[in-house]
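All protein chains but one are shown at their positions in the complex.
Read from first to last, the chains carry the letters A, B, C and D; within each, the first residue is number 1.
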Amino acid sequence: MEFLYSLFSFFYQFGDAFAFLVLSACGLAVIFGMMGVINLAHGEFILCGAYVSTSATHMGVPLPIAIALGSLAAGIAGMIVEVVVIRPLYKRPLDTIVATWGISMIVTQGTLIVLGTTMAGSGTPFGSFSVGDYSYSIYRIVLMVMALVTLAALWLMFTKTRFGILARATIQVPHVAEALGVNTNLIYSLTFGLGAALAGLAGGLYAPTMTLVPTMGAAFMVEAFVTVVVGGADIFLGTAPAAVVLGFIKASLTSWQGQLAGQIGMLIAVIIVIRILPRGISGKILKERA
Amino acid sequence: MSSASRFTSFLKLIEGPQTLGKGPKFWSGFGVVLLAACAYPAFADSYDVGNNVYFFNWLFMAMGLSLIWGYGGALSFGQTAFFGVAGYAYGVLTINLGDAYGLTLISLVLAVGISALFATILGYFLFFGRISGVFLGIVTLSVTLVLERFMAQTAGPEWAIGKARLNGFNGMGAMPSLTIPWPGGNIVLYPDVTLYYVTLVLLLVCYLGLRILVNSRFGNVIVAIRENPMRAEMLGYDVRKYQLATFVIGSALAGLSGVLYTSWGNYITPASMGMTAASLPIVWVAVGGRSDLTTTLVGTLAVLIVFQSLTIYGSQYALIVMGTLLVITVLIAPRGIVIALLSPFMRRKSKLEGER
Amino acid sequence: MAILETRQLNKHFGGLHVTGNVDFALQPGEMHCLIGPNGAGKSTFFKLILGEHLPDSGEILYDGEEITRAKPFERIRKGISVKFQVPGIFKELSVQQNLTIALQHHVAPEILQEEIDRLLEFLKLSQDRKQLAGNLSHGQKQWLEIGMAVALKPRLLLLDEPTAGMTPDETFATGEMLQELNREGMTLLAVEHDMAFVRQIAHQVTVLHFGKIFAQGTIDEIVADERVAAIYLGEVDA
Amino acid sequence: MHKEVLLDVIELNAGYGGKPVLQGVDFQVREGEIVAVIGRNGVGKSTLMKTLIGLLPTDKGSINLRGASIDLVSAHNRARKGIGYVPQGRDVFPRMTVLENLLVGESIAGKSTPGKVDEIYRYFPILKERADQRAGTMSGGQQQQLAIGRVLMGEPSMILLDEPSEGIQPNIVQDIARIMVELNRETGVTVVFVEQNVDMIRAMAQRCYVMDKGRIVAELDREMLQDRDTIRRYLSV
Partner (left out) sequence: ADPIKIGVLEDQSGDFALATIGKVHGIQLATKEINDAGGIAGRPIELVIYDTQSDNTRYQEFMRRVLQRDKVDVVFAGFSSASREAYRPIVNQFDGLAFYNNQYEGGVCDANMIVTGAVPEQQFSTLIPYMMEKYGKNVYTIAADYNFGQISAEWVRNIVKDNGGTMVGEEFIPLGVSQFSQTIQNIQGAKPDFVVTLLVGTAQSSYYEQAGSANLDLPMASSVNVGQGYEHKRFTPPSLKDMYATVNYVEEIDTPESKAFVEKFHAMFPDEPYINQEAENSYAAVYLYKEMVEKAGGSTALADVRATLADGNLCYDAPEGKMCIDPKSQHTSHTIYLAHVLADHSIEFPKTWDDIKPYWLGDVGCDLTKSDPSDQYTPSHLPAN
């Protein structure tokens, strides 16, 4: 029995780390993996999702709808950013680092000035359950499920729908896609908006569990980037396995040696994985398959 | 070829296809700027002089990144790792060795050497493992974050090297400033006029040295590797060695920045290797115009000055204005602010030709 | 002794065998053409010789020396040079700089400029010397790529579809240039689909099919071979 | 026999950001014609193609499709009007499979036609065999076939081909020429193609324009195209 309790505990912790990595990373994976845009304002889309969904809850909107609203708001913000700032930069993707860094500064400080240093939380719903000596938050199970649902939905969208194929074509050789009748500007906006909406979703989902401050996006950034890059160019073949590997390492080390070991261990795992697979996990998978 | 003419042809490399500024116009402008820089302390107060030294401190790291990224095409997101390693190395060495007999200067050299050695090891791992592109960026970022997180928890007394406490997140302090041994009393290089000239000379030497480097055959090869590593290899160049050499030189410059910064404020902190610190050089160099040493130098200095002024006068709106400036700059000045500001005044130079 | 020899060279990608037990020898001074259907493995064979891909098994010898696992740049330094099928020029550098990088190895700095001018003249790119290479037309890129390969003064030159996108006259001129270089001692191995060009330059022709050597001989023998016509040539009047 | 003017290009000027390449190109293509464009390297043939499809803006002059100017129409909307474009140097989507590449081509029609893929597979059997291979790893000639197949997926009414024979084995060059002619006969598709391969020009073209230095300098009719040497002569104007 004791053993089963510990086993459950480990799976819960692994699932928790996995969910955080996946949900942090998905939006970035779409924007970076698909579009090659290094979006340093990723955290601010998360912030947007968190603030909008929390405000909605304060106004009495049920949580699931509030989260959807957060995601939607971030998505719309993303499309606006795409049109105004990102669109002229596709030919020089590295410059997006600076532009999105600038956006991140504007949003963070703007939020501070307009909305103050903090926003009151909405509280985590659903309560807790116990397994053996340990009690767990039910909401965190919801987060794990949401991570899996998000992955599945994305996979379907990108491989089984026309949008997915056109989006990938547009990102790979834009001028040819355009010449073949693809409205590449629209595709860019939708793709960027999707990435931002996914970031907003992460924000909405985690908002009940976190401190709401203008700088909260930063808490997601390292994990998100690391997961996406370890995953490599293909977001589906990459992000999920990368989150599994990194989540496993992080959860094991954290439970064994504490948070510092978890953090440093994850970063060292990144260094090692990339050394072994210089094109990321999906680079390896794709090479094998070809 | 006689050694004299060899030397002149070496000096000729100060101009070439890899650097924008050329011809008498540029060099006379350069001379004027240099003279103004030399005369500056006569007209400025001690605060301004010391503050300018502070700005100068970062320029070495920026030029190093320009070399690695702008010329070599390898986006290192972790130059701060070398900055930090050298800063801490300088702290540990000088706290243990003291500031007599020019030992701080030897420490400077050793600290830069240590960061170069570290860059060699990391660079070997990266380039001989054929890691490139964004993967390189994330590995270097991970390295600097690991260092930051590790150093942040070294507060306990067990974390000491000799007499030097690493002192965790609070940062290491109390190391002596650079000190020049001098008959009749050592000259301590506090942030003031003497340090200003010393740093200016270092800057000049590094700048001109890098110009020669990028216009030499070596420079041709590293830009070739940036454009197409496979083709460069198929012209018979050992791409990995060139990449490694570029990385080590650029990182040693980051190390030099680290030492100068540490000596300037008698302080080095893990935060100088953190995420924000790591992004800053990229922002400076990109905004300045990464593909040229001069634009990087001038642009970085401009960004540093403008951002500091904004922070002084802009109160809480400073960050918003900075962010807006960054976005606008990137959108309207694809080759950096320096070229954008100059282009109305100069004829389109050969390097600009054929640009869309 | 052969300048280039492969023994039982094999390479596969996943389940696809791209070269199968290729035994091939090239004599010094020879001008040899490699032809074969699209996807036969010609470019892959080149990449194996150059070390861009490593073979799964078999050996490659250059001048009697085994180079099977040597690094690409080491092979180049031994005297091999290549023009790829897809031009691999340095797009953001000027035409002139592209050539400088190819030449600076072995040309003394004093005569470097002269040498560049000579090459530019030859490549008909003198007017475009300051142009960014990426802005050249497709054919001009091919020329530049050939120029860079030739600039290394290799003993063995590998050309993957050198005349693609050239007009017949240009193709002919390229053939003459190569013959000139050959007279000066260079060995040549070219992949081509243009039979007129093959006829113009080739001493020997090898046909590759499904990664295997399918036929070998003079151009007349090959053209006369009905099996080659069936898989590759169709109704030619070369 | 020939119907209306499909494409009417008047005094067309275009180039790359201040660098003029096309300097007054004038020509017409009628519905159902197959027209070749020839000329030396760098005279502006590809630039012309890119301007026609809308990847480069018209600086001066105009392009009319079925009598209406399309100068201000974006590239993807020109495609939607039934113009298919096969760029020089293939430009397949390298990290997508062969099949996915083909599916992108459907955007020209804006709908998917059942059975179309199989039709393309019949023209180019290698594409069927390699349907799941990533396009970037296909051989040069295979990619060229894919690029042509991709455009045919959208059932365009006019196809712009930029050096379709480049890198293709001789018997498949013949096949492509035959397929294009066949398609032209069956569906009435109009074809404008840039080419250097004399055999292909002769096998396909009904008329031919010769370009030099950004202008059309000559026109060859069916008769003149019968003679290899004439073509060769004009190819090196």
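Assume a contact is a pair of C-beta atoms (placed from the backbone, for glycine too) under 8 Å apart; a residue touches a chain by one contact, two chains touch by 3 or more.
Only a predicted model underlies this, so the values are computations on that prediction, with no experimental measurement involved.
One chain is not depicted; across the entire complex it touches A, B. In the complete complex, the residue from B:Gly123, B:Pro191, B:Gly219 or B:Gly236 that touches the missing chain is B:Pro191.
The hidden chain makes contact, of the residues A:Ser53, A:Ser71, A:Thr100 or A:Ser122, with A:Ser122. When the missing chain is restored to the complex, the residue among B:Asn96, B:Thr120 or B:Gln153 that touches it is B:Gln153.
Here the missing chain is touched by one residue of A:Gly102, A:Gly193, A:Pro208 or A:Gly238, and it is A:Pro208.
Although one chain is not drawn, the whole complex shows that of A:Phe20, A:Phe158 or A:Phe225 it is A:Phe20 that touches it.
When the missing chain is restored to the complex, the residue among A:Leu69, A:Leu237, A:Ala251 or A:Val270 that touches it is A:Ala251.
Where subunit B meets the missing chain, the touching residues are 45-48, 50-51, 54, 149, 152-153, 155-157, 165, 167-171, 173-174, 190-191, 265-267, 269, 271-272, 276, 308, 311-312, 315-316, 318-319. Residues 9, 12-13, 16-17, 20, 109, 112, 116-118, 120-124, 126-128, 130, 133-137, 139-140, 208-216, 218-219, 251, 254-255, 258-260, 262-263 of subunit A touch the missing chain (whole complex, contact as defined above).
The criterion applied here is as follows: only the chains that are shown with their structure count from here on.
Of the two interfaces, C-D and B-C, the higher number of touching C-beta pairs belongs to C-D.
Computed from the mean C-alpha positions, the centre of subunit B lies at a distance of 43 Å from the centre of subunit C. Subunit C has its Cα centroid 47 Å from the Cα centroid of subunit A. If each chain is reduced to the centroid of its CA atoms, subunit B and subunit D end up 51 Å from each other.
Counting only residues that touch two or more partner chains, subunit B has 354-355.
Contact with two or more other chains is made by residues 16, 137 of subunit D. By the touch rule above, subunit C contacts subunit B in their complex via residues 50, 52, 71-73, 76-77, 81-82, 84, 88-94, 96-97, 100-102, 104-105, 109, 130-132, 135, 148, 152. For subunit A in complex with subunit B, the residues that touch the partner chain are 32, 38, 40, 85, 88-89, 92, 94-99, 101-106, 108-110, 112-113, 218, 221-222, 225-226, 229-230, 260, 263-264, 267-268, 270-271, 274-275, 278-280. Against subunit C, the residues of subunit B that register as touching in their complex are 9, 17, 217, 220-221, 223-224, 226-228, 230-239, 350, 353-355.
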